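Attaching a single structure in structure tokens format; questions to follow.
One chain of protein is taken out of this complex; the other chains stay put.
Should a chain be cited, it is by its letter among A and B, assigned in written order, with residues numbered from 1 in that chain.
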Amino acid sequence: MKKIWEFFKGTLVLVSKGSKAYYTWMFSLLVLMAIGAATYAHQLSNGLIVTAMRDQVSWGFYISNFTFLVGVAAAAVLLVIPAYVYKWKPIKEIAVLGEMLAVSAMVMCLLFVTVDIGRPDRFWHLFPKIGLLNFPQSLLAWDVVVLNTYLVLNLVIAVYICYKHYNREEPNPNFFNPMILFSIPAAVSIHTVTAFLYNGLAARPFWNASILAPRFLASAFCSGPAFMIMLFQVIRKYTRIEIKNEAIFKVAELIAYSMFINLFLLGAEVFKEFYSNTIHVAPMQYLFFGLKGHSNLVPYIWTAMIFNVTAFLLFLIPQTRENFVTLNIGCVLIFIGVYIEKGMGLVVPGLVPDVLGEIYEYAPTGTELLLSLGIWATGLFVYTLLLRVAIPILTHEFYVGDDGLKPVIVDTEFIRRSGTLAPSHKD
Amino acid sequence: MKKERMRRILAQAVAAAFLCLAASGAPAAHKEEGTPGAKKGAAEPHTPHGPQFAVPKPPFTPGIFPCSDCHKEMKPNPTRRTLTEEHTNIVLNHAQGQRWCLDCHDIANRDKLRLASGERINHEESYRLCGQCHGDKYRDWKSGVHGKRTGMWNGEKQYLLCVHCHNPHDPGFKPLQPMPTPVRPESIK
Partner (left out) sequence: MPKSESRESHAFRMSRRKMMKGVAAVMGALALPEKDASAVVWESFFQKHFRELKPEEMQKVLARLEKEYSGQFRKAVKVRATPPREGVLYGYGLDLSRCIGCRRCVYACVGENNQSRNPQIHYIRVLQLEKERGVDLEEAEHYYNPKTVPEKGHFYMPVQCHQCESPPCTKVCPVQATWKERDGIVVVDYNWCIGCRYCMAACPYGARHFNWKKPGLPEGEMNPETHYLGNRPRPIGVVEKCTYCIQRVRNTPGRYTACVEICPVGARKFGNLLDPESEIRYVIENKRVFILKEDLNTRPKFYYFYAT
């Protein structure tokens, strides 16, 4: 027990010390989080009327962000599968960073859902036994179960790995492997369940397509790893963590395949709607071309399409994949493209035109944008905190001392150019 | 609410009046088929012609009834014509090519209406007159499916006479001014 307490105290010391860049980053995030909190207070006191959601479009920007982030969280699997299942060395050491991304993304997901519901004071109604969880009939009840399970699972795995490394011990495979193996179907499950909760609604023909769950998974495997690729480059530049180019290029290649599947499935959907030309083509018509003079989403979706196709080509062609300039451009394009396509480009057309044919053009209000920004800042803040602890552990700069109790913190300067780092202290 | 109560009291009074009439020597009553509304609610008195319906008073123009006040002294004129001296405000727009006033209003007793068989009926039973030509509507009305009904879904219901909604001389249902449109979602702040 005392060991864990010392470890925890050590982490507190770690997170409160860093370079100027670190402080600036954390401070800006805190400011954004404070603004978000104030915005939420405003929303709580006035009700959800401060958003642009109305009866006709009852889900909007918050749920769009939630859907996108569930995909990012699921994508941690992309790193876990090769790392632990195939024991592929170049990725193994850094897979834990992917799991921590999953944790941060899950935190953001839960926050987005909390700010979206009308009565957050009644959240306890969702707990089984204390409240009344409509499991297994309601897909949202499933989502509550799998999302929290996935969050806890990834947190336990990441903390376990870090703690073991901190103690300079090898993780116990009997405890560890089952959890890792379980996290793979868990990751697939969170996104499948989220897809099913849209898919199961017969009232919304845009969502009621069997192709939705595969599309979700395909697009998830594009967005999360793209973020990781950019993050790895930052980490290996500013810390002592070694990330081989091979690992990065391999992830990029996997993204290319996922994006191909995503684009193919999208093409299949588009063909079916426009060729069969039933009345159910209306939402897709609204999304891509506008409907009856309403065309709010058209520029966004075409931007997303162009970004996705360009990024796909950049990742597919080995020359552009292995050139860091084009690779990073591809990552940014794909992240934004999937954010649009799976966020507003999925949720809003599902509700427009509404079930009685009415078109209400939804565009998020300032409140929604500020609050979402605050939640993203929270997620980044959590992730930075986790990295602040994990990276020194992985580079052997934060470990338990020889007395087996007090932690040793070698370098309190976090985020500095590798050339200026003090010589490493490896035991 | 008050109007409903008054209507009900009136309806019951009328029903009571007919009860007395019926009790005072009507032969065995027979029920018409397919009148579910008639079975429920307050006791429905029967006449030889079928069940009575508890309806509110006919919507006479004030002072016009009883017609016999004026017509008792007047000599009836059976010639088909357009009236010029009195009742000029009534322009017949209801099978006017086939009928005129005295096809429905009894020539001998203006307080009564006249069925095709020659039978005279009271204005409170005017639905029987309408029902002669409008059989499908009459059947639906008796079942409670045609026309406005208020009251209890499993208890006493109020029927209206045909003429409460349809002016017998110009029965087309007149257009109404619609109530306000719903507020558009963009305007809900």
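We adopt the following convention: a contact is a pair of C-beta atoms (placed from the backbone, for glycine too) under 8 Å apart; a residue touches a chain by one contact, two chains touch by 3 or more.
Bear in mind that the values here come from a model prediction, so they are computed numbers and not experimental data.
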Option touching the unshown chain, where A:Ile81, A:Leu197 or A:Leu327 are the choices: A:Leu197
Option touching the unshown chain, where B:Arg80, B:Arg99, B:Arg120 or B:Arg184 are the choices: B:Arg184
Absent chain, residues of chain A that touch it: 46-49, 53-56, 58-59, 113, 116-123, 125-126, 129-134, 137-141, 143-144, 197, 200-204, 279, 282, 350-351, 353-358
Touching residues (missing chain, whole complex) on chain B: 34, 36-37, 39-40, 136, 140, 143-156, 165, 173, 175-184, 188-189
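In this text, only the chains that are shown with their structure count from here on.
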Complex contact set, residues of chain B against chain A: 184-186, 188-189
Residue ranges of chain A touching chain B (in the complex, touch as defined): 49, 54-57, 360-361
